[in-house]
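Of the protein chains in this complex, one is absent; all others appear in place.
Up next, subunit A:
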């Protein structure tokens, strides 16, 4: 019985039923030409694998890992806050991806230059530049921060609350919470601007804890090692500046405030 070219390749590809495979195999065993063809098929497959398989062992670019880590974390925040996710204004196509890569390359090239907020008020500008400095090279972690609704507003709980209590703006960020700045508002309450896990906000301390005055889904653009301050952060810094009484806390003032449990107005 003759074996067609299609049958031979289907046999090589493992696509034949057991009966057909047995028939083709028997024919190949008795026909030198068929057996040469089968060997050629196998060599072709092996050559293609040799060509492309080494890619499996290459390190995967950080940007791809980062994209998924970020997506995994964003959803956690969304579930925790019930807020709409901080959907970055991405263009979902190839051209956009290419553009972003080129942008990232450009930014990496001028990595040494730290951008400043354009605001002339020195204190906040300094705080902002500190923030940008801290953001360089920070890795995104996927722990969720928790925000619970309470009474008229949102109140920080869990990791967010403990981070607001304990983390200093001048310290390196731990986990995915960063404190952008700390200041006192009119009336004396201590307030802090934070960013973490897809949500950024401004929280002020009262006797019962941290009340979230503002929350913004933060846009996190991971461009390789370099992260640029999202517009959410710039907006929050502007709000902070309007609310603040005086300049942001310097590291010593911040440590003192922390030691006092961030209870400003009652002191």
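One rule holds for everything that comes next: a residue touches a chain if its C-beta (ideal position, glycine included) is under 8 Å from a C-beta of that chain, and two chains touch if they have at least 3 such contacts; residues count from 1.
Please note the rule applied: contacts and distances are computed from a predicted model.
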If you had to name the missing chain as UniProt does, which of "RNA polymerase sigma-70 factor (ECF subfamily)", "4Fe-4S ferredoxin iron-sulfur binding domain-containing protein", "Protein SCO1/2" or "Response regulator receiver domain-containing protein" would it be? "RNA polymerase sigma-70 factor (ECF subfamily)"
Please pick, from A:26, A:60 or A:256, the residue that touches the omitted chain in the full complex. A:60
Return the single residue from A:97, A:238 or A:260 that touches the missing chain. A:97
Going by the touch rule given at the top, which residues of subunit A touch the chain that is not shown? 5-6, 9-10, 13-15, 37, 40-41, 43-45, 47-53, 55-58, 60-61, 63-65, 67-69, 71-72, 75-76, 90, 92-98, 100-101, 142
